[in-house]
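Yeah, one chain of the complex is gone here, protein chain that is, but the others are all in their spots.
This part shows subunit A:
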Amino acid sequence: MIPASFAYARPTTVDEALQAIAAGGEDVKIMAGGQSLIPVMRLRLAAPETVVDLTKVTELRGVREDGDSLVIGAMTTHSDILRDPLVARYGKLIAEATETVADPAVRHRGTFGGALAHADPAGDLPAVALALDAEFVIAGPGGARRSVPASAFFVDYLTTALEEGELLVEVRVPKLGEGWGVRYEKFNRVAQAWSIVAVAAAVRREGSTIAEARIGLTNMGSTPLRATATEQALVGADVSLETVTAAAAQAAEGTEPSSDLNAQADYRQHLARVLTGRAVRAAAGL
């Protein structure tokens, strides 16, 4: 299958991209790496009138630091992320999750911003962005920028706070430095498959106590979720197998995962509890 015909724009700057999006008619799709968009266009599940291809918008690619944040350009590829020294130092949870995305060839093309804007609940990066309280910097028509917290960015299945005419420019992620341990635990059955369930955990220890815990759940609902009850149970608790096991038992509270060919909802909830236990144990150094 090949995609249906579309008008094609190849901007080289964010301003040109915003103009192309504004001029693209009723049904515009923004293409980042295309690793999700091209397959759905080939299957004719999407047949946009206009595709705005960001390949040549080089200002959107790269990682920099700004105070306490890592700032990741939306067009930074998964491979770029895995090679980046700043990510290796301050964004280990992002690197761990990115390493599990698809396969090497897809990671050469697929982008950080594209994966987040696509907002597939089985995608690995949304739960990481949510767990880390990332901020999404969005450019609107005319170039005005606004910032949306991860807690408000993921709205529903494949749906984000991005409005018509807007473009995700960069994502600001708080640095995790000394004292933080992280782990991304992903459960799937075959190579390059999507997560059936996955858990992103970041834990900061102060001596033998857990001072902060951030836990994101992948594919446990129509959006990524935080395991809030588990987080609350962990904060201030001793670092021990008993406390972590008890806290992880609450990981599926408030979740409504779907049932499909891979897993029934109750099995997904079981996985969330088991994987949360594994992820928190590893992140806490147990």
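The rule is simple: a residue touches a chain if its C-beta (ideal position, glycine included) is under 8 Å from a C-beta of that chain, and two chains touch if they have at least 3 such contacts; residues count from 1.
Quick note on the criterion: contacts and distances are computed from a predicted model.
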item	value
Chain excluded from display, named as in UniProt, from "Putative aldouronate transport system permease protein", "Cytochrome c-type biogenesis protein CcmE", "RNA polymerase sigma factor" or "Carbon-monoxide dehydrogenase small subunit"	"Carbon-monoxide dehydrogenase small subunit"
Contact residue for the chain not shown (choose from A:27, A:68 or A:103)	A:103
Contact footprint on subunit A, counting only the chain that is left out	1-8, 10, 34-35, 38-39, 41-43, 51, 53, 55-56, 79, 102-106, 108-109, 191-192
